[in-house]
Structure formats: C-alpha cells, structure tokens
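Note that this complex is displayed minus one protein chain, with the remaining chains in position.
Each chain gets a letter, A, B and C, in the order it is written, and its residues are counted from 1.
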Amino acid sequence: MYKEIVIEHFMNPRNVGVIENPDGYAQVESSVCGDMMEIYLRIEGDRIADIKFRTFGCAAAIASSSLASEWIKGKTIAEAAQITDEQIAEELGLPEPKLHCSVLAISALHAALEDYFKRHPEARPSIADAAAQGNDA
Amino acid sequence: MYKEIVIEHFMNPRNVGVIENPDGYAQVESSVCGDMMEIYLRIEGDRIADIKFRTFGCAAAIASSSLASEWIKGKTIAEAAQITDEQIAEELGLPEPKLHCSVLAISALHAALEDYFKRHPEARPSIADAAAQGNDA
Amino acid sequence: MSTRRVIYMDHSATTPVDPRVVEAMLPYFTERYGNPSSVYRLGAEARAAIEAARQTIAELIGARPKEILFTSCGTESDNLALRGVAWASRHKGRHIITTPIEHHAVTHTCEQLEREFGFRITYVPVDRDGLVDPEDVARAITDETILISVMYANNEVGTIEPIAEIGQIARERGIPFHTDAVQAGGQLPIDVDALHVDLLSLSGHKFYAPKGVGALYVREGTPLLPTQTGGGQEFHRRAGTENVPYIVGMAKALELAYASLDEEAPRLQRLRDRLIEGVLERIPGARLTGHRTQRLPGHASFVFGGVDGEAILMYLDRANVAASTGSACASSESGPSPVLEAMGITGRQALGSLRLSLGRENTEEDVEYVLRVLPPIIEKLREFSPICPDAALR
Partner (left out) sequence: MSTRRVIYMDHSATTPVDPRVVEAMLPYFTERYGNPSSVYRLGAEARAAIEAARQTIAELIGARPKEILFTSCGTESDNLALRGVAWASRHKGRHIITTPIEHHAVTHTCEQLEREFGFRITYVPVDRDGLVDPEDVARAITDETILISVMYANNEVGTIEPIAEIGQIARERGIPFHTDAVQAGGQLPIDVDALHVDLLSLSGHKFYAPKGVGALYVREGTPLLPTQTGGGQEFHRRAGTENVPYIVGMAKALELAYASLDEEAPRLQRLRDRLIEGVLERIPGARLTGHRTQRLPGHASFVFGGVDGEAILMYLDRANVAASTGSACASSESGPSPVLEAMGITGRQALGSLRLSLGRENTEEDVEYVLRVLPPIIEKLREFSPICPDAALR
C-alpha cells in the first residue's frame, strides 16, 4: 500500500518536536479521519529558519508531515506557501484513500503562517507577490 | 447417485420386448418427466405366464421396469397386484427425485391388468379376495 | 473408479484445473495467506496479487481494472448483474428483456424479480438454431426497459449470439446490456467495447480454473446496487474477504486460454466437426441442435429419437465417456429442456439430448472412440423403447 519513501519518512521522521516560543504555530485536525497535526515555525527575516511538528495519525500523515517539514525548512515564506498537497502526495506516491493526509500537512503550514502574519502583518505577501512567485516557479 | 443394482438392471434389463397378441397391454406416461412405458402380459389361468416391456426413460425408469417385470413373471394376478412402487424403489434404493420412476412401472402393470380384466371380467379379484390377500401378506 | 482413462467430453459443465493454475495458486494457501485488507506486508502482497489478476483479466477483455469485480461463480456474476441493475434502476422502470435460452442463473433470477418484486420480463424468441434476432430485441424495448440480458454463447446447444448487434441497439437506446459470457470465456475472443456490453459474466471453472470463482465486468457508470454488502472490497461493490488463490488462478487460466486460442480453437473445431459428421452419419435419426457453424469451437449437441438423455449418459459412463444432457446445472430439474423447447424441439424429442463438449485433453482418438461406442448404445436403448424412432423424429 505504501511506497518505500513513505515508510522511510514514517520510521525516521525529520523535524519532530516543539519549538519554545515559536514565531508561528498551529494545530489542525482532519475532519476525514481524526488525524491531528501541530506545527511550530521559527522565522528569520523572510525565511523559515526552523520548523518542528508533531502528528497524531497514520503512516501517511506522519510521512507527509515529515516530507513537508523537510521541504519547508530554509525556504522563504513565499516559497513555502507555494508548496501544495498534490506535490507532497505525488512525491510520496500516496494511495487515494490517504490523499487527505497530505492536505493535513499543508493546511497546518498555512495555518501556522497565518498565525505568524497575524502578529507580523507586514510579512504577509501581497497578492501581486504571490502571483509573481507563481510565474517564476 | 445410483446403486449398483440399478446399474445392473439398467445395463441388462430383463424381459425387454413385445408379446404378439398379448392378453393384457398398456402404455402409460409419466406426467412428471415424460417417461413412457409399455407392458405386454400373457396370462395362463390366474398366473402371469409371461411379461415383456419397453421403456423410454432414464436409468431409474428402465431399472424399475426390469425389476418389476422380474417380480411379476410367474406370479398369480392377485399376488402381482400387491406389488407396490415403494417396494420397487426400496429394492433399488432410488434417490428422491427418481421415486416417480418406480410409480411408472407399477401404474403400467395395473393398467395392463385392467386391460385384461376388461376382456375377462370373471378374472377380476373381488374386493374380499384382495383384502384376504392383504391379510395373508 | 475404473483404471481406464475417462474420456471427458463435458467441458461445458466444468473443466479440470490446469496444473499450471494449481501451481500459481498454491503459495497463497500456506505462505502468502495475508488478508488483502491488512496493511502489513503479508496483506499488501495478497492485495498486489489480486490487483495484478484484475489487470490481467481487464486487459484480456479490453476493460479497465476498475471495471472488473471478482465474484464466487458465474451464477453470482449473473445474479449481481441482474439484481444489481434491477434494484439500482427500479425507480426508473421495471422491464427487463432477455431470452428463453439463458442459463438458469439468469432466468430464475428474472423469475424471482417478476414474482417477488414486480418486474416484467420479456423473453424474445429464438429461431430453430437458437439464434436471437436483434430486431426482436429492438422491438421489445419500452420506456420502462432498464436492462437487456442476452448470453454470448449457449451452454446447451453452443450457439453464438449476435451480441455486438444487440449491444449496438442497447447502446443507442441507452439501456444497460448484460451478456452471460460464461461459456464464451477463454473460448471466444472478448472485447467489451467491440461487443458494446455494459456487464459481462465469466466463470473460472469453464476455462481450467477452479469451481467457485467468477468475474463480472461492469462498465463505468452502469447503475448497480451491491447485492453482497459488508466490507469495502471490490470497490465497495462486492463485499467479502477475497478468495486470493482462486483469483490468481482465474487470471492465470484466462491468460493461458487466450494465449493458446489461435491454435486450440481450430483444433477443437476440427474435432467437433468430425464428431458432428460422424454422429449424424452413423446414427439414424440423429439431429444436431444449435447452429451448424456459429457455435462454440468444442461444442457438439444432438437429439436422438426414442431414447432418454440420462440413459445415454449412463451407458456412456460405463464406456468411460463423460458427457451431458442439456445443462448439468439443470439436472436437478426434470422434464424437457426449455432451451430446446424454445428452438421448437419439443416434448419427448427434447428428452433425448446429448452434449459432447471437447477440451484440451481430447484427441482425435477420443473422438473416434466415442463414434465407435455411441451408435450401439443408441441402438440398444431404442430396443428398450416403446417409441418408434421414426415417429419420434417427426
């Protein structure tokens, strides 16, 4: 059911843990299956300097969290915001019933960024920026 | 499905054939499955001196005819009239769906005797005789 | 049993399992025994085996894997097709079109739908050869028609029906079309698109897989209410822990059948034609049932005047030949065959039917042997019979 890459991330998830006094934080739940994820961000300038997560969920949920954290860490906020759940699911080769697990990881990231923007409205990328990023990619 | 005795009678049926100018004759059909049987009787005094039959039907039908003919041959009319389809079915060990095949043989005998009685009313056993026979058995 | 080899000529009733199929199944009993729904590796391994089998069968009949459901037999496939579509569409209409020569798995299901659930069934007629006229199907369609079911090839008389033409008509009218391809599977090429079918039944034991496994092709978008509910197996359309060994075996068997079809079909056809010729030549009053050429490659069927089919079988059995009279599955029902009746062969004549269906192990010698032993059997039985063969033949 799972590809080896899922197992690998699941057995050795990157960036598990918490960050004390994070710059961005969120806890989200999946309405589909009850999975839950927590994301902690440390942001330096426009860059996500550190990320930690904790996930309650199946192998796919934990692997999605781990892969997402790996991709996010070190990226600029604008870059990180472009990562989609489809990309995660594709990279992990998730089977259909597990697609919602990759959605969970990306929702958690967005929620944690939102949390950061609430306290740092100046950091929120304008729609124009986002569009420019999109064209770059 | 069939016991060896059925196969034996079926492969080597006794008394197959016809009797020219029989004393009693009948042709009967099964309403259940379309089987058909013909019986020819030669009667001497009160005894069934000879019997021949021809049967269109399955192994059970042919074996029932054969066994019945064997039992009937040489018996008195009164004795022969006592033979029942249950006795035939039991001797052959017929499975349930084939019970009607033994009925066919006995019906044919009764019809052939009836044919004889029509021409020889004096031979018809009285009810008292039949009852006496019954008590004897 | 006798030590003499049985000459098995009842492949339309069932076939021996091919040793290569047994080989393919064996690991799934004692080693790869995982439940395909389990997440661990033993389970994933079983799941993968099923999906590979599904892929194989889909490719062989021109379908997509998602359109193949595994069932427990041809009867279940037919039942699921009929009842599943009937229930799913019952608010649209309650009229079903079929033929009088279908297998009991279809006709008795139609009868239950009629008697118990208020459906109306139209049986379009067949001709003397057992052929359905597509025009008759077209004429039978009403606004209430929710399903048409016509078999691909008949089990009793071997006739191959004009499925593509009927499918075309069904397609144009937007009515789901089911074909019972249980006899055709592995014997005739199947392409669900070329045949324009929406549902198609297969049964493993007719092509050297075991008894107790079948498949139903269901074209995407065909309405179908599951008739076996429970776990989410088979895309939530047929619940029940999957019979992994048999599913693997069925795919293997169908693959082998189609891989050898190009040689095997003409070979069987030659044997069949020799058998038909020989029987008609050597047995007075013998008559072929079913179409002379548009018939299953290994299928020869006859009626003989004045004798009963079961009696012929028993004599053949003693001569070490296994054959059948009408449908084996119908042997618990007595009386003349409704299939022959529909073709105009009625009453006692229909009781004297014999089916010889050839398969892989059969050789020319087998055919010659049967042609040697059969005529004296018929002759002997006719001696026992009160029905003059000539009269019976008219």
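Some notes on this structure:
Methods note: a residue touches a chain if its C-beta (ideal position, glycine included) is under 8 Å from a C-beta of that chain, and two chains touch if they have at least 3 such contacts.
These figures come from a predicted structure and were not determined experimentally.
Put simply, the hidden chain is in touch with A, B, C once you look at the whole complex. In the complete assembly, the contact with the undisplayed chain comes from C:112, out of C:112, C:269 or C:294.
Among C:22, C:140, C:164 or C:280, only C:22 touches the chain left out of the display. Considering the whole complex, the residue from C:228, C:269 or C:294 that touches the absent chain is C:228. Although one chain is not displayed, its contacts with subunit B can still be listed: residues 1. With the whole complex as reference, residues 1, 6, 8, 10, 13-17, 19, 22, 26, 29-31, 33-35, 37-43, 45, 71-76, 78-79, 87, 103-106, 108-109, 111-112, 116, 203, 205, 210-213, 225-233, 236, 239-246, 310, 313-314, 316-317, 322-324, 327-333 of subunit C touch the missing chain. One chain of the complex is left out; on subunit A, the residues touching it are 2, 7, 10-11, 13, 16, 27, 32-38, 54-59, 61-62, 97.
Criterion: only the chains that are shown with their structure count from here on.
Within the contact network of the assembly, the step distance from subunit A to subunit B comes to 2.
When the interfaces A-C and B-C are ranked by how many C-beta pairs touch across them, B-C comes first. Look at where the CA atoms of subunit A average out and do the same for subunit B: the two points lie 92 Å apart.
Taking each chain's centre as the mean of its C-alpha atoms, subunit A lies 56 Å from subunit C. The geometric centre of subunit B is 41 Å away from that of subunit C, both derived from CA atoms.
Across the assembly, subunit A contributes no residue that touches 2 or more other chains.
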